[in-house]
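What you see is the complex with one protein chain gone and the rest in place.
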Amino acid sequence: MTLEHYLILGAMLFCVGLLGALTRRNAVVVLFSIEIMLNAANLNFIAFWRFGENPEALQGPLFTLFTIAVAAAEVAVGLALVIAVYRHFKTVDLEQLDTLKEE
Amino acid sequence: MSFELVVAILIATVPLLAIFPSLFALTTWLERKALARIQNRRGPNKVGVPCTRIGLFGLGQPAADGIKMLFKEDIVPKGADRLFHLLAPILALIPAMLVLCFLPLDFSFLAVWDESVAKDIKAVQGFALDGAVIFFFAITGINTLSVFMAGWASRNKYSLLGGMRAIAQMISYEIPLVLSAVVVVMMVGSLNAKEIADAQVGWNWFVFTPWGLAAFIIFFIAALAETNRSPFDLPEAESELIAGYFTEYSGFKFALFFLGEYISMFAISGLAAVLFLGGGEGPGVAGYPWLAVVWFLAKIFSLIFVMIWLRGTLPRLRVDQLMAFAWKFLLPLSILNILVAGFAHFIPQGNVVAKVAVWMVSLGILYAAAKGLNGLSRAEVKPREYKYAQ
Partner (left out) sequence: MTQEITFWVLAIIAVCGALVAVVRRNLIHGVFALMIFFAALAGLFLLLLAEFIAAVQILVYIGAVGILLLFAIMLTERVTGDDGRSITARGWFWGLAAAVAVFVFLLLPAIQEADLPESTQSIQPSVKALGHKLMDPYVVTLEVLALLLTAALIGAVAVAQGAEVNKKEDSDDA
């Protein structure tokens, strides 16, 4: 399979994640979609590492490792925020969380 | 995919599928007999040869239990999520069996008719993967998903609570499990299961070193908690939340959960044997390669016997005691163990006196830490506050 196949797959997955982040109301689903986007980017990194030059420098796997760790930390903090918001507003519906907006 | 490759794959995997389920049947019998003897009674001794009265110490009991489970009615609760209710036991069994291929059981001696098939088998075996130990832990982590599915899909408050508690217990004990394996990986310098087993040639098993002994004890305790075995069997105890996350399961699905639990017990004992007990090493292995498989199974079986023994002896831990034990005691101890391992390895040990001194100092540090952490994490019994009665 050529590099183009992997990159198109990565692009498609990124756009599915973008669709979820822009379209859904529930804050937890928006967090899922961000994870999908980050995973698609990881796929791109590993594909470029495999097909590119100088694979002994291991830049693909290293960057992917750091991205996985940062994404896990971000999901933890994001979900803590969502839980705190739910406790206060009793909803996680993004359409109803607009207290900063002018009435 | 040539014919030889297919034969090689079959020889590498079919013996595992043949040995471990039969070992499961033997273990259910052994457990009931051993628990009974610990509790001063006899255990099953009536079911032996069918249609006769000869009870061969109850050895026909596993077969009878299996037939009973197969014929029970399969009840699915009315509001339950049917797809997940079906998938949960399957998802409990698949990681347990998949992980067995990462144990270094070398079946290439079975290819007696052709040398190239033996080479093909060695190329196909999963334990020669560069990251075999990490794959083991990764796939064991999928068990938590099946527990949640079982608890959620049953549409029963008790199942859900039991499932949540079971997941909290499993993810808490995964960390000391992995950290105590990290010590061994650090010393060998490789995540390859075959290399770890080969580094313990002869009698220098890792359990005979001070850091290895502590790591083995931590690994064993965490393995008991991972497989929900007593004294950590809060999720499946009958006197607690009915039966926890598998309350609503009957018949063959329950048998699948049971099978999954026992096979993951075998798999984790197998990893303990590889990491600490020199899996496959024993007298006479150099001459006869099939003895390595026999020794490995003997070690797994002795660890299973210790697990059954602990089940009959120790009382159950309460859920807050369980969590405090993992986070406040085992986790700091396993991190300290890594430091002590570095210390014990790099101090030059010329003669016997230095070796004994290093042993003493290492064990002293670990014991003092254990005592200190034990004192820190005692649950305080406060006077009771009543919310509603004044």
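The first chain written gets the first letter, and so on, giving A and B; residue counts start at 1 in each chain.
Quick note on the criterion: a residue touches a chain if its C-beta (ideal position, glycine included) is under 8 Å from a C-beta of that chain, and two chains touch if they have at least 3 such contacts.
Please read these numbers as outputs of a predicted model, since none were measured by experiment.
J.: Please identify which residue in B:Leu59, B:Leu145 or B:Leu373 touches the non-displayed chain.
T.: Per the contact definition at the top, the residue touching the missing chain is B:Leu145.
J.: Against the chain that's been left off, what residues of subunit A make contact? List them.
T.: 1-9, 11-20, 22-29, 31-33, 35-36, 39, 42-43, 46-47, 49-53, 55-58, 60-62, 64-66, 68-77, 79-84, 86-88, 91-95
J.: Which positions on subunit B touch the chain that was left off?
T.: Residues of subunit B in touch with the missing chain: 1, 84, 129-131, 134-135, 137-139, 141-142, 144-145, 148-149, 152, 164, 167, 171, 174, 189-191.
Here is the rule we use: only the chains that are shown with their structure count from here on.
J.: Which whole number of Å gives the spacing of the CA centres of subunit A and subunit B?
T.: Result: the chain centres lie 34 Å from each other.
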